[in-house]
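Apart from one protein chain that is not included, each protein chain of the complex appears where it belongs.
Letters A and B mark the chains as written, and numbering starts fresh at 1 in each.
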Amino acid sequence: MRTLLEARSVTKVFGGGVFERSSTVALENFSLAIDADRPSIIAVVGESGSGKTTLARLLLGLTAPTSGHVLYEGQDLQQMSRERRRKFRRDIQVIFQDPYGVYNPFYRVDHVLATPVAKFGLARSRAAARTLIDEVLRDVGLRPEETLGRFPHQLSGGQRQRVMVARALLLRPRVILADEPVSMVDASLRATILGSLSAMHRERGISIIYITHDLATAYQISDTIVVLYGGAVAEVGDVELVVKQPQHPYTRLLLSSIPLATTARTWMSEFATVASSADTETGCKFAARCPSVEKVCRETAPPLFKTHAARAVACYLYRDAPTLDADAIGSVLTASAAASPPASQTIQPTRSRP
Amino acid sequence: MRDLCVHYDTPLGAVKAADHVTFGLRAGERLGIAGESGSGKSTMALAILRMIKPPGRIAAGEVKLDGVDLMTLSDEEMRRVRLDRIALIPQGSMNALNPVIRIKEQIADALRDHRVRMSARETETRVRELLESVGLRAEVADMFPHELSGGMKRRACIAVAISLWPRVIIADEPTSALDVVVQKQVMETLARVQENLGASVILVGHDMGLMAQFVDRLGVMYAGKLIEVSPVREIFTRPLHPYTRMLIASLPSLEQKGTFRGIPGLIPLLRDLPPGCAFHPRCPQAFDRCLTEEPALLEKHPGGWAACHLT
Partner (left out) sequence: MSYLRRNPSLVVGIVLLSALLLFVVIGHFVVDTSKSRPLSAPAVRAPSAAHPFGTDRQGRDLFAAMVAGTPLTLRIGFIAGFLGVGIGAMLGFVSAYYRGTLDAVIRGVVDIGLTVPGLLVLIIIAVSLRRGLTVDQMAIIVASLAWLNPARTIRAQVLSMRERGYVEVARLSGMSGPEIIVKELMPNLLPYLAATLVNSVSAAILASIGLEVLGLGPIDSPTLGMTLYWVNFNAALINGWWWWWAAPIVIILVVFLGLFFLTVGLDEIANPRLRRAI
């Protein structure tokens, strides 16, 4: 497998400098790889504080990892030549969460589209640039004549977010990193934006890293999923497997917490566990909230156990399965559900000994 | 608690942020008001409490609580009704707490403000009781808001809101910006508190999932108007209004990976509403009558009200 974008054992620690007493581990020993030849949609799911925003910034090269490497076509982002860096900037595009803050209020919306055209020399003439911009706007379902020439506040949140999708498309990227692209958009427009993302993947072979706190939209759009908790991978694998048969207690908690839009009321029946402040320094991050916590969980953090060809889970409940090195997560992500053995062969949780 | 009826329109300049909204609320009922941004749902919530700030104003209508029209009360009487009878859990309620005052002082202030005579010890006990009822430890009383997490702050706000045993709790997006797990805890707290008090709850929000799981009856707002009010089970199985139907269809489910069915078109601007039914430009079933005649909210089947010419 040729990797396009790869995070290799990346750790990011905030604080902990000479003048600061405490430090926070935002992301710990995280690995992720995107295949250059087989475009995919990977969802990274986590709550606030799970490290998902840090991950996005690391993958974009907006911040440097404390240890480990972020590689683009095998080259470390931090040691790239100017020219390679420009190519990287073009190939990896982003859609941010906030469709308001990403616009400079001083300019018309044209500015965010015209700037990359000028900076990356995408068009030879003004007319060519205009044609190009019109084209991408139509691709995301916007009418150029109703969009261009307006100021950001004159467009709705959904329109603004679609202009950002158009901006990303303009550069013909190979990867689009979407950081909570629909969480600030009205419900009736969410599906439309996710639809354009999905179409970009299908029609243009663009890989998408979809970062979200919402398992339901993640399930809708992605092939594979990474569940983050406290800066570490809790569960990773094929999205059908992870969502339909969650293995990690945290994934189960997340799934049971989603208020489903059905009249079958299951939501209030069981009480969610309350987080306790007794965090373990070395053990499993989830130990304090876990209903099936064991002694070992508080002592050493569990490694990833490969419970299926297309999934792995960081939980001692599955200690019978072979362990998986963190930097081999890519192998799980690329093994698609179709190619993997049927679900009956998946390893069931080991009952904990009394 | 008899039926609570809201009847008003609020021109914001010439903008009708909420236009002739009418509904009743039964004792102990959980009513949901769902709508997208700009649908007028928060305006409506604030109007019940007469908390609309200029340039907005309540142009007409009445809000009756136990037969008393709140709109005719003096400002001082109204101030007493707030918190005492109707409590609001405001949007972004984590910012509603004063950052430099301990939680217990904030609750005690609310009690004192409404002339509840209590000794220091009684107040202390009441504060502890309140915190306990929202699932917070007693030590929280001595903490400052910044020492609490987002979910704990929301629960502290609920504690303030219920401190005077209100009859109606209005919760405006009480869980926005919270993680799903914490959201669930906050909603469970709200449900438990409501049951203990026997109060009614008006839950204002945009999350149809939350509505489906929490409320008994659901009203859907679009462009400042209530377009459907039905028992929640009915609304999700037999939605009467095309907007409701499309909104439900656009929600992601965990059942099957599907195609993305968004609602085409845009939410209209309140100052530039289309003639006839405000939803007609986006409605796949619109016909001639929808373009010219505005549908009224009518009872289509027992308990199910909708504003649509189709049904």
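The rule is simple: a contact is a pair of C-beta atoms (placed from the backbone, for glycine too) under 8 Å apart; a residue touches a chain by one contact, two chains touch by 3 or more.
Remember, it's a predicted structure, so these values are computed and weren't measured experimentally.
Enquirer: For the full complex, which residue in A:Gln93, A:Ser156 or A:Ser196 touches the chain that was left out?
Expert: A:Gln93
Enquirer: Which residues does chain A use to touch the chain missing from this display?
Expert: 60, 62, 86, 89-90, 93-94, 96, 98, 100-107, 112, 115-116, 119-120, 164, 167
Throughout what follows, only the chains that are shown with their structure count from here on.
Enquirer: Per the contact definition, I'd like the list of chain A residues that touch chain B in the complex.
Expert: Checking each residue of chain A against chain B gives 47-48, 156-159, 186-195, 198, 213-217, 219-220, 239-240, 243, 253-255, 257-263, 265, 267-268, 271-272, 274.
Enquirer: Inside the complex, what are the residues of chain B that reach chain A?
Expert: 36-37, 135, 150, 179-185, 187-188, 191, 206-214, 232-233, 236-237, 246-248, 250-254, 257-264, 266-267
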